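Okay, here's the structure, questions in a sec.
Note that one protein chain of the assembly has been removed; the remaining protein chains are unaltered in position.
Take a look at chain A:
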Amino acid sequence: MRKSLWAKLCVIGLLMSLMSGCQFKDIDKRSFVLAIGVDRPEDPEAKHLYEVTLKTGLPEGDPTARTQESIMITQVAPSIPEAVRLMKSKIDKELDFSHCKVVVYGQALARENIGTVLDWTTRRRDLQLIMYCAVGVPNAKEVIQMQPKTERVPGNALILSLSKDGSESPFVHTVYAFDLARKVTESGIDPIMPIVHTQHPDMLVVNKLALFNKSKMVGTLTPDETRLFNLLATKNLITSFRIKTEGNAFDYNLESSKSEYKINNVKAGKATVSYKIKGAGTIELNDEGIPVTGPVLREVSRAANEQWEKDVKALCQKLQRLGVDPLGWGLRYFSRSWDNKQEVQQWRELYPELDFQVKANVEMKYTGLIR
């Protein structure tokens, strides 16, 4: 019994050694794409084509002599899958997208339509949905090609600044591919993407936001507006603000912040979005060097509140003017409405007439250290 079993196993083993199988694709036979950039070609003849740029990492055998080398491949093709297939013949290793973490849309493409590219990035099996998305200025290719001095691993500078894993800038708003895809299709909320622009010789600046009306870029926010947008969109924003009051200027560091809103008075085609923003700050700089006492702190708080109320209202009105809704007011309206059939239409009518009320309450709690 036992013997026959062993005999069978031996025969099976011998037979298996004659079989041919598919080849083992080891890690050193793959080329890892770390970032993708998609543009419209500059050539006016080829405006309907896509120019795809891939940044692939060059494996380094010796970890002590780590260089930041990467290989850039560019291909113009009628569609992105086509471009990828064409690029496969430009490189000796199999392209592996599983480590691709950034997709950069060229400015020209973004102003036209991001839908097709987005569809490709969300559909493809080996592209992860947690990719960071951004708009590249002047174009995606230059953003992808830029190699900041601080970069130790190819593409890492872009990943770190977009993800806030590294620098926690208040001017960056992280956007993932799944989030972008959702916002493109969801009614009542519009997509946004951070803008990455190159600054020669070797710097990438991320401090603006691109506003989209679904899949078309319609405007940008300035750095200041971007920071205010982040104040509205996230909790406990790490930043500082500058306030001018009574001939003096103060900078305060935001210790905590929280913003919430309600959509009030929905009747007769009129509605109000009323924001309540709370915060606590610490004086970080005092221009004139006057002693900071209780009354001074209260005065700074009052000025900061006024400033916020004014700026936030202006920001909201700018969004309204552009006809975009990146903060999802529409979605909030739908969620509080029972009229499923008509709510979308209702909101469409309400939106241009929206009123904004902002109530800010930022409290200066601490004068900062005096040593």
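Note that a contact is a pair of C-beta atoms (placed from the backbone, for glycine too) under 8 Å apart; a residue touches a chain by one contact, two chains touch by 3 or more; residues count from 1.
The working rule: contacts and distances are computed from a predicted model.
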{"item": "Undisplayed chain, where the name is taken from the UniProt record, one of \"HTH gntR-type domain-containing protein\", \"AAA family ATPase\", \"Spore germination protein\" or \"ABC-2 family transporter\"", "value": "\"Spore germination protein\""}
{"item": "Contact residue for the chain not shown (choose from A:S98, A:Q199 or A:N236)", "value": "A:S98"}
{"item": "Absent-chain contact - pick from A:M72, A:L86 or A:V153", "value": "A:V153"}
{"item": "Which of A:R30, A:R182 or A:K214 contacts the chain that the document leaves out", "value": "A:R30"}
{"item": "Interface with the undisplayed chain - residues on chain A", "value": "24-28, 30, 32, 34, 57-63, 96, 98-99, 101, 126, 128, 153-156"}
